[in-house]
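Structure below; questions to follow.
With one protein chain held back, the other chains of the complex are shown just where they sit.
Which chain is which? They are A and B, in the order written, and residues in each are numbered from 1.
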Amino acid sequence: MGRYLLRRLLQAVPVLFGTTFLIYVVVWQLPGDPFAGRCGDRACPDAFVNAMNEQFRLDEPLLVQYGHYIANMLQGDLGLTYNMVPVTDLIAQAAPITLRLALVALAFEVVIGVVAGVLSGLRRNSFFDNLVFVSTLLALSIPTFVLGRFLQWLLGVQWGIITPSVSGEATWGELIVPGIVIATTTTAILARLARTTIAENLRADYVRTAIAKGMPPHRVIGVHLLRNSMIPIITLIGLDLGTLMVGAVVTEGIFNINGLGGLVYDHVMRLDSTVVVPVATLFVLIYILANLVVDLIYGLLDPRIRYE
Amino acid sequence: MPVPRSRLFLPATLSVTLLLTACGGSGDEGQAEGPVTIDGGQPENPLVPGNTNEVYGGDILDALFAKLMRYDPDTAEPEEHIAESIETDDDQTFTITIRDDWSFHDGTDLEARHFVDAWNYSAYGPNGFVNNYWFEDIEGYEDLNPEDEDAEPETDEMSGLELIDDHTFEVTLDEPFADWPFQLGYTVYSPLPDSFYDDPEAFGSEPVGNGPYEFSSWTDNEEITVDRWDDFPGDEPGQVESIQWRMYDNQDTAYQDLISGNLDIMTRLTPAALAGDVYQDDLEDRYIDQESGLTYSATITTEADGYDDPTFRQALSMAVDRDELAEQIFNDGQEAADGWATGAAVGYQDDACGEYCTYDPDRANELLDEAEDGGFEVPEEVDFYFNDDAEHREWVEAVVTNWNQVFEGRLEANAVPVPTFGEFRENINNREYDGILRTGWQMDYPHLENFLSPLFVTGAASNDGDYSNEEFDELVAEAKQSSDEDEANELYQEAERVLAEDMPTIPIFAGRTISGYSDRMDNMEVNPFGVPVYERLTVQ
Partner (left out) sequence: MSEQPAQVSTSTRPRGLWDDAWDELKGRPIFWISSVLILLFILMAAFPTLFTRVDPHVADLSRSMEEPSSEHWFGLDRQGRDVFARTVHGARASIIVGLAATLVTTLIGGVLGILAAYLGGWADTVISRLGEILLGLPFVLGAIIILTTFAGAQSGAGPVLVITLVVGTLTLLSWPLVARIARSAAYAVKHADYVQAAKALGAGPFRIMFRHLLPNVMAPVIVYGSLMVATFISAEATLSFLGVGLRPPVVSWGVAISEAGDYIRQAFFLTAFPTAFLCVTVLAFVMLGDAVRDALDPKLR
C-alpha cells in the first residue's frame, strides 16, 4: 500500500513536467505580440515593446526561457503577469473561490444526482424513474452557457432572486446558482450511472441471496447494494473533479466570478502566458491526485482489490 | 456577445478633470452607503501616467492626477489649471509658471522640477513607457531614444526642458508648434512626486498624485478605490467621499448590476442594453447620451495593389449606408460620420467629407466605372479585417453587406475576423494585410489636430494605411506653426478636406457615449471624453 502510493506519486512527476513543458511550448506559440495590442488602436512605441520583451525574456530561445521558468517555479516564484501582478497572488486569490464553487457543484451532483439515480434504479419504470430519465435527457441536451445565461436572466433580472453577478467575496450563497449550472451535466450523467448500477446490482446473486435469507430490505440496500454500487459512481465523481474546477470557464464568465477558469481564459485572450502554465499544471495535479484518491477508495469499498 | 470577456480596446487617454465653473454640486452628501461604484477593469500597466494609455487605468489616473491644463467638462476648451501662465514669443519656447500652493497627496510641495523629472523619465527610451512618443516634439527627445535600439542613451535629460526656478520651467520644441500647450491636459504630462523614483514599481501599485482624489486600495481583478483629498487646492474639489471602480470581465454583467442597483455608474452601456432602447425602460431617465471623441473607421492600405486608387476608395465610402448602420447596429448609439473628427473636438467642421460620406449606390457605381475607365483593376475580393474580441463583428459585417449589395457582381467583400487584438495589431504593424482594416481613434486631447497628424501625416505613428500626400503634410505643418488660432484651425480644416479627395480612411461612425447611473446618484455628468466628471458626482 505504502509502496503503491509512493510509486503513483513518483509517476506523477514526469507527467507534471510534461504538462508544464507542453503548455509552455503551446502558449509560447500564441500568435501575436502580447505587447503590440496594448496601446489602443495604435502602434506601441518600440521602446515599450522591447523593454517588455526583455523583462519577460520573450526575446530568448524557448528552451532557455523554459529553463528559467522552471528554475523560478521550483523556488516558488511564478513571476509577474504582463499586467505586473504577481501570478501567485492571482492564483491565491482565485483558487479558494474556484474551490468553493466546485464544492457547491459537487454537493449538488452528489445529493441530487446520486439520490435521484438510486431511487429510480430501485423503482425502475415507475413514474419517478421516467421523470428522472426525461430530466436527465434534457439536462444533457442543454449546453451550459445556455442554461447559465437563462438562469442569470430569469432569476437575476426578471425575478430578482439572485444578484446577476457574484461579488468579489464570492460567498457560498452567491455561488449556489452558478454551482448548479456547472453541475447540471454531471448530475445527469451521475443519476443515470447510479440508476444503471443499482438496477444491475439488484439482480446480482448476492442481493438475491441476501433477500432469500430474509434480510430486511433496508439492510440489503444499505449494506450490500449501495456499497457495491459506489465504485463506478465514485470513479465518475473523481474524474469529473477537474471538469468542475475549470468547467467553470463559461459559468465564471457569465456570472463574473473571479475563479481560476476565468483567470486563465482572460490571460489566454490577452496572449499572456504567465498565468496559464501554473494554473493548467495545477489542474493536472488535481486530476492526478483525484484519480489516486479514487483508486484508494476502491480498496475501501471492495476488499478484493489489492494494491500491487 | 461573441466574447464574454471582451475588453474595450479604446486607446485610453481621457485626460480631463476639473473645471472652474461655479456650478459645483450641492456640497452636502449623504455618504452613509459607501463609495460610488463605477464599472472598470484591471489596468494593463502599473498606474503611472507615462505608462498608461488604456481606459481602465486612464479613468483612474484622471481622478488621481491634476495636470497643467484641464479641459472644460462642458466645452472641452483647455484652460490653465496647475499652470498659472504659459507664455511664448515664438511658439517654440514656452515658459510655464505653476501655482505655488499645490502639493501632492503625501504633503510634499509641487514644484516645477516634478514636471521636468517626470517628463524626462517618461521620455527616456530604456524605461520603455507606452507614452514615450508624446514627448517627441520636445528638443532633445532623440538623445533619449537613439535610433539604434541597443545603444545606451548618453543622457537622460531632454535639452528642451529647463528649470528656471521652483515654480517656473521652460520648454523648447524642435520647431514652432503654436497649439502645443493644448495637449498639456493629457494624463502623460502629470507630475510625479519624488517618492516615485525611489521605487517606481511600488508607486505603480499605490500611486501618489495631486488630483481631487487620492489612492486608497487596489485588489487585483476586483476593485480600485480612491478617497476624496480634502486638501485639494483646485477650484473644484471632489464631493463624494470615495469612488470605487469594480472590475468586470463581462460588460453585460456590469449592466445587470447597474439595473439591479449593485453598481452606481456604467460609463459605456453595452450594445445589448442599447438595442431596442431597453436601457430607457430600465433606467428611465438615468442616462446621459453625448458626443465623444471616438471614431470608427475603415482604413485602406493605400499602397497596396487594388487599393491605390482614390476614386475606388470613394466608391467604397459612398456604398456605406451609415445612417442605417448607426440606427440598426448601434441603435443610434453612434452617429453617421461626416468627417474624420468628431464634434467633441475644437476646430471641428461640419461635413468635412461632403458627398463622399453620403450613401448613394448609383454614384458609388459611377465612381467605380470612372476608376475602371482610368485603367484601375477592381480587386475580386475585398477583405475587411477586424479583431473579433470586441464588439466589432456586427458593424463590420454590415458594411461588407453594403458593399456586396451595391457592387453586386463587381466585387466580393468579406469580413475577415482576426481572433485577438494583439495579433491584429502586430500584423498591422508588420504590414501583413492588403485591404481594409478596422480602425478607431479615441482623441487624446480635444482638438481637430489630434484626429489628423497622428493618423495621416506621412510616416506618422498611427498611419496604418501608409497614406502620404504632400499637400496634406504641408497644410498640417503650416497649421502647427501658425500662431493665430483661427488661421491654424482653418488650415487643419483644409487638410481634412484633402482627405475627402484621397479617402485613405473611410469614416464610418462618430462615437457617442451613453452612460447610465443608479437612482442613488444625485448628480452625474460626463465630459467630452466620455468619462464621468468625478468631482461633480453627488449622491442622494
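Following the convention adopted for this analysis, a contact is a pair of C-beta atoms (placed from the backbone, for glycine too) under 8 Å apart; a residue touches a chain by one contact, two chains touch by 3 or more.
These figures come from a predicted structure and were not determined experimentally.
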Legend entry - Option from B:D289, B:D332 or B:D383 whose C-beta touches the chain left out: B:D383
Inset, instruction - Give the residue, chosen from B:S159, B:N262 or B:T401, that touches the chain omitted from the document. - result: B:T401
Legend entry - Sole contact to the chain not displayed, among B:G276, B:G354 or B:G374: B:G276
Legend entry - Missing-chain contacts mapped onto chain B: 1-4, 6, 252, 270-272, 275-276, 278, 321, 324-325, 328-329, 383, 385, 388-389, 393-394, 397-398, 401-402, 405, 414-420, 423, 427
Inset, instruction - Provide the residue numbers of chain A that touch the chain removed from this figure. - result: 7-8, 11, 14-15, 18-19, 22-23, 26-27, 29-32, 137-138, 140-146, 149, 153, 196, 199-200, 242-243, 245-247, 249-250, 253, 261, 264-265, 268-269, 271, 276, 280, 283-288, 291, 295, 298-299, 304-308
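Methods note: only the chains that are shown with their structure count from here on.
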Inset, instruction - Between chain A and chain B, tell me the centre distance in angstrom, where each centre is the average of that chain's C-alpha atoms. - result: 41
Inset, instruction - Name, in rising order, each residue of chain A that touches chain B in their complex. - result: 31-52, 82-85, 89-90, 93-94, 152, 156-157, 160, 163-165, 168, 250, 252-256, 258, 262-263, 265-266, 269-271
Legend entry - Footprint of chain A on chain B - complex, ascending: 3-5, 7, 9-13, 42-46, 53-54, 125-130, 132-133, 145, 149, 201, 204-205, 219-223, 248-250, 253-254, 256-257, 259-260, 262, 389, 420-429, 439-442, 454, 461-462, 464
